[in-house]
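In this view, the complex is presented without one of its protein chains, the others remaining in place.
Going in written order, the chains are labelled A and B, and every chain counts its residues from 1.
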Amino acid sequence: MNRMPRTVPGREEIARDGPWLSEAETHRRLERTWETPPGLWGWLSTVDHKMVGRRYIATAFVFFVLAGILALVMRLQLASPENGLVSADRYNQLFTMHGTTMMFLFAVPVMEAFAIYLVPLMVGTRSIAFPRLNAFSYWVYLFGGIMLWVAFALNIGPDVGWFAYVPLAGPQYAPGKRADFWAQLVTFTEIAALAVSVEIIVTVLKQRAPGMSLNRIPIFVWGQLVTSFMVLFAMPSVMLSSSMLIMDRLVGTHFFNKAEGGDALLWQHMFWFFGHPEVYIIFLPATGFVSSIIPVFARRPIFGYTALVLALFATAILGFGLWVHHMFATNLPHLGNSFYTAASMTIAIPSGIQIFCWIATLWGGSPRFATPLLFTIGFIVVFVLGGLSGIMLASVPLDLQVHDTYFVVAHFHYVLIGGAVFPLLGAVYYWFPKLTGRMLNELAGKVHFWLFFIGFNLTFFPMHLLGLEGMPRRVYTYPPGLGWDTMNLTATVGAVTLFVSLSIFAANVGVSLFRGQRAGSNPWDASTLEWATPSPPASYNFAHIPVVSGHDPLWEEPDGLPVVSGLRVNQREVLLTTAVDAEPDVREPVPQPSIWPLISALTLTGMLIGSIFTPWAVLWGSIPVAVAVTAWFWPKSPPETPEPVID
Amino acid sequence: MRRLSGSGVVVALVLLGGCQGVQSALDPAGDQAGGIAGLFWLFLGVLGAIYLLVLVLLVGALLGLRQRAATERRLTGLLTAWAGGTTIIILGLTAFSYGTDARITRLGDDAELTIEVTAKQFWWQVKYVEPQPSRSFETANEVYLPVGVPVRFILKSQDVIHSFWIPNLHGKTDLIPGRVNETSITARRAGVYRGQCAEFCGFQHAHMALDAVAVPAPEFEAWRESRLKPAPTPTPEDQLRSEGLQVFLTSPCVMCHTIRGTSASSRVGPDLTHVAGRRTIAAGALPYSRGNLGGWIVNPQSIKPGSQMPDIQLEPDQLQALLAYLDSLT
Partner (left out) sequence: MSSRCHDCVGVALALGLAVAMAALTASCEREERDTKAPPESQISVSSVALSPLQPGEASAPPGGSHRSIEENAFNLAQGKQLYTWFNCSGCHAHGGGDIGPALMDDQWLYGSEIENVYATIVQGRPNGMPSFRNRIPDQQVWQIAAYVRSMSGLTPATASPSRSDEMQNKPAEQSMPRQEPKDTHP
């Protein structure tokens, strides 16, 4: 690995990392090259994936809290029959905003956010692929979310459900602009998601550390890679259908108008073709969290690496063949429905394999019951119950009884909160030291966990029974005397408990940011590459790109990882390796901080919001966008890289 | 963790005790619902057992039991067995699901009665369809079903997507504008059940219910005969009711409602020919009584804000006369 420099001696100053530069000098030069300029301008123009990732996580949690408060208001309204806390119109807006915010503004973005932060670190590179696109994706997401919530505050918030079925969301039955804001929000978040998924795929396939062949990638990274492919195939469907909806409403097209050749069911097919993979887009990264946390706290390598990876593929592929199970009540032909029953049941098999592998990992190890592990255990307990109620929903006759009732609400909260939020909270406790350099308080973490677990079950378990007892979804109130009163009240008490537990969490985060115990680079004694950097990592991630020879590099080489050398320290560049075996290939320059992603996002926002009101905005609004994007891509003189790459 | 699972089971049992209900899928009163409930208990049993197994394994792992037995090879063997077992169980459940689905669908093959339901925001237009047009009639927000007789429902919608659901009798079927859907129900146990719209349809989705009454066949025939009759014209001696009919025909009522036997024949709102014979009004929002009807007529927007019935201005004595007339429409 150590060779003499290839430049002609005396011809240029040594500017690449390696044994010819001292450690201190390497760090100093790398810091100068990679740091984001200080101050507001630097903050707005950064392309550092860690900064973008952190703000993505923070923003997603803000939306989580906002949507959670809406849910609390909904539960307070439903605590007693014929309650008058909120009107019917307001309640319809509440559940629409709750679902839309949770699904589009929290669940998918937070998983992407963790990917943006962690994937480059875990694969051993200095930057995410396409860092300016990364910054652009954050701004587009933020502006879309702000647009939606400002609309909600102005009484133009959507009130047609997060799924916006036509004809209710169509031009005749949803007067005004409310549904258009919903549809345009979808455009914003899908642009952001598509951008991030492209970056992740390229980072994972081309920027891995040498030696990290495909069978040595951490399962978390596999999960994000598979999810990114799912995003690429699923998101365009909803972008297209929401654009068709805006066109129907704004310019009078007839996509969903049966009388002129369209079909109301077309909406459902297109939406659920996205909507079902969407939940796996949320779930698979969470399985990545679990696969990262369990081995560390069981103190042994994960069992069943190959099975887990194959399970990810199987889930992703099968996930695209299930969508009609959301439409069993629409009286589609029985033969077709049967196919979707079979597919929906089959997807339990890879999930079951994953659960077995995780439990088997725990079985073979000696568990350390820290908060991240508690949340992972909570995940298993809650998610499996949700998955099993999902098997019930896969059966057409059973679904015909419980579809669109609180049984489904219970099911999807069990799989989404159990399957995504529990691992996410565990991931926050686990990676907080890496992101901030401080530990979260363990005692507060345990209190948070138990209150959250109890509150969650109190809120959502009774809903299984409520659905079976006849309570439909999306109702702003219900009559007394049907036996629903006690269960609803219990659910509300649970919701308040959840609120308390999340307040404790917020307090823990807030205080620990300033007063938490300082963390070293590897406080949990974990095995993946991100723990080889200081906490928080320097702007350049790794002073030297490591070489990897197994899935648990830090456990396999406890005395220090071998590294490659030869990347420039006076210019930003990353090492690209081959897709399958990760042999070093070429060096790729990385962009400097740039304000153009922000400006492009602002101009795009203007165009998209304008097009809610007039189709001319698409034409006139595209001009500023074109200007901004041209400035962004304006070619800069490439740094000279005469030498071939390294050793 | 074990304590919590145990208490969870206890809580579940306590809550399950409330299985009876007029809108409960767990209290089947019809053949289709019965088949589905049976399937549900089977699924619950099998899946519940699997869940308990997973919990036991998890707890075992956490307690660090039998660590030495957990060799890589053994675990791989167990994984294969687990995957195989899961597949077999899934196949079995799928087969039972298909079987029940096929059986339930075939139940509707020999329907002897046809009811056409058209859903509107936010009420149900119900038409009993007979081959002889003079034997067909319309009503609203109620279905009467003869026990033991397969009934075919033809489901349409006039505006947005709704869903027709009477949990005690069958699963739900959506009513989609531009499509004609069908379902069938065979009531098995006489009783009064409640159905409710189960697809979000706007402001008052929460208050779009209907009464489903299953009665023995002779009673059903009697009901049908009574519903076929037009509204009786009040006799001249019955001054209050005559005045009420006049109020009906000279105020906004006549713009939206039909009363067969009078000149009111608008189809915008529910047919009121036998309104006093219904158990509820306003699509299940209020039990029928003269007082409730009066409150509904003058101020529906406080009871069901967003429904299509406007607030009606009437003088008090006009209202009393109108109520007297409507109350006679049994």
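Throughout what follows, contacts are C-beta pairs under 8 Å (C-beta built on N, C-alpha and C of every residue); 3 or more make two chains touch, one makes a residue touch a chain.
Predicted, not measured: the structure shown is a model, and the values here were computed from it.
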Out of all the chains shown, which come into contact with the hidden one? A, B
The one of A:132, A:178, A:325 or A:572 in touch with the missing chain is A:178
Among A:124, A:145 or A:553, which one touches the chain that has been omitted from the display? A:145
Across B:87, B:114, B:136 or B:251, the one contacting the chain not displayed is B:251
Check each of B:203, B:296 or B:325 against the chain that is not shown and name the one that touches it. B:203
Using the touch definition from the top, which of A:224, A:257 or A:603 touches the missing chain? A:257
Missing-chain contacts mapped onto chain A: 36, 43, 51, 54-55, 58-59, 62, 66, 89, 142, 145-146, 149-151, 153-156, 167, 170-173, 175-178, 248-252, 254, 257-260, 435-436, 513, 536, 613-614
Which parts of chain B face the unshown chain closely enough to count as touching? 177, 203, 250-252, 254-256, 268, 301-302, 305-307, 310-313
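Just so we're on the same page, only the chains that are shown with their structure count from here on.
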Indicate the whole-number Å distance between the mean C-alpha point of chain A and the mean C-alpha point of chain B. 39
What residues on chain A touch chain B, complex-wise? 87-89, 92, 160-161, 165, 167-168, 172-173, 258-259, 263-265, 303-304, 307, 329-331, 334, 337-338, 341-342, 345-346, 348-349, 352-353, 355-357, 359-360, 362-364, 366-367, 377, 380-381, 384-385, 388-389, 391-392, 394-405, 453-454, 457, 461-462, 465, 468-470, 472-479, 482-483, 487
Counting only contacts in the complex, chain B reaches chain A at residues 1, 4-5, 8, 11-12, 15-16, 18-26, 33, 35-36, 39-40, 43-44, 47-48, 50-51, 54-55, 57-58, 60-62, 64, 66-67, 70, 72, 75-76, 78-79, 82-83, 86-87, 90, 93-94, 96-98, 100-102, 104-105, 121, 155, 159-161, 163, 165, 167, 170-174, 176-179, 181-183, 194, 196-206, 284, 305-306
